[in-house]
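Reviewing the structure listed below.
All protein chains but one are shown at their positions in the complex.
Letters A and B name the chains as they come in the text, with residue numbers starting at 1 for each one.
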Amino acid sequence: MTDDDALCLDGNGLAGLLAEVFGGDPTGAHRSCPSCGLRSALGEHRAYCGAGVALRCPGCGALALRIGIAGERRVLAMTGVLVVDVGAG
Amino acid sequence: MAPRIAWRVATVRAVVEETPHARSLVFEVPGWPGHRAGQHVDVRLTAEDGYQAERSYSIASAPEDPDVVLTVERIDDGEVSPYLTEEVRAGDQLELRGPIGGHFTWRAEQGGPLLLVGGGSGLVPLMAMLRHHAARGSDADARLLLSAGREEDVLYRDELGRLESAAVHITLTRGAPPGWTGWTRRVDAEMLRAVGPAPSAAVRAFVCGPTPFVEAAADHMLALGHAPAAIHTERFGPTGG
Partner (left out) sequence: MPLISRGFGGRRRRDVDPARVPPGQYVVDDFPVLSAGPTPRTSIADWSLTIEGAVDAPRTWSWDQLQALPQETFTTDIHCVTKWSKFDTTWAGVSLDVLLDEVSTEAAYLTAWCDGDYTTNLALEDVTDGRAWIAHTFDGTPLDPEHGGPARLLVPHLYLWKSAKWVRRLILTEDDEPGFWESVGYHNHGDPWREERYWGD
């Protein structure tokens, strides 16, 4: 296990912030990592808090999402493919 | 895009001293949309000069409870937890956003068998699941393995002692009282095997606590043969305080 100093939980812990961007809770959505191929839930991505928030692939650490927390605005940059199941319930 | 999760005013209805270091806050939240066991809320505090702090806390109450209950453990030198565990009193107000989190939740309809593994205050969302399980009269096999420092640190100690709907196992890692017959070491594979159920039972497992605890417990469960998809984890990291 690595010693991650600025780790601020995982995507689950940031669900409130993510919900602001996605308009709903995306922590169950799955992302395929273009760097290592791992498919994992956003909630399982490792979160790092800097000026904004960076979410990284839990498998290889590659940058997955960046979220700028810019006052009343949120700015999102993302790599990889995100799959959101919007079925009933 | 308008956010669908808004800040709501929450009023403290009651304060419950759980342990020497932890307290439950019982909130009235008008318009609360309901939640699932395992979810959390973001709490926002604003000082008179506008300074703000936000923290996340797991909901301790079952969805069946009309109040929203949070259990907060005091972290020395923390900024928010000393306020919530020492200053806050009935009638005070703060802001809550939620419920948040769909990944670490359990509904009685999902059934079991349920294996809950908690470290310290990682018990809080698991307690919501146990309270929900009891409130619904679920017949799902439910087992809790809790790791705590000393007996006095065990949250909801009396309630866990009276719980008939789930098997409760506790390990105390920093010293046990006289006559203690339970475990006195960190959670390991042998302990998890003893608690069960076996991986062949297609267990629904929820692991919560400090990050190192969660990662070690999850690794042990994988080594025992539990499927990765069966293990849900929630890490309490170094934020908060």
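In this section, a contact is a pair of C-beta atoms (placed from the backbone, for glycine too) under 8 Å apart; a residue touches a chain by one contact, two chains touch by 3 or more.
Everything numeric in this text was worked out from a predicted model, so none of it was measured.
Annotation: of A:L38, A:L63 or A:L82, A:L63 touches the absent chain (contact as defined above). Here the missing chain is touched by one residue of B:L94, B:A108, B:A142 or B:I231, and it is B:L94.
Although one chain is not displayed, its contacts with chain B can still be listed: residues 7, 9, 44-48, 50-53, 79, 83, 87-88, 92-95. Where chain A meets the missing chain, the touching residues are 2-7, 46, 48-52, 54, 56, 61, 63, 66-71, 73-77.
FYI, only the chains that are shown with their structure count from here on.
Chain B has its Cα centroid 23 Å from the Cα centroid of chain A. Per the touch definition, chain A reaches chain B in the complex via residues 1, 7-10, 12-13, 15-16, 19-21, 23-25, 27-28, 41, 43-44, 49.
Interface residues of chain B facing chain A in the complex, by the touch rule stated above, are 1-5, 40, 42, 56, 97-98, 100-104, 211-212, 215, 233-239.
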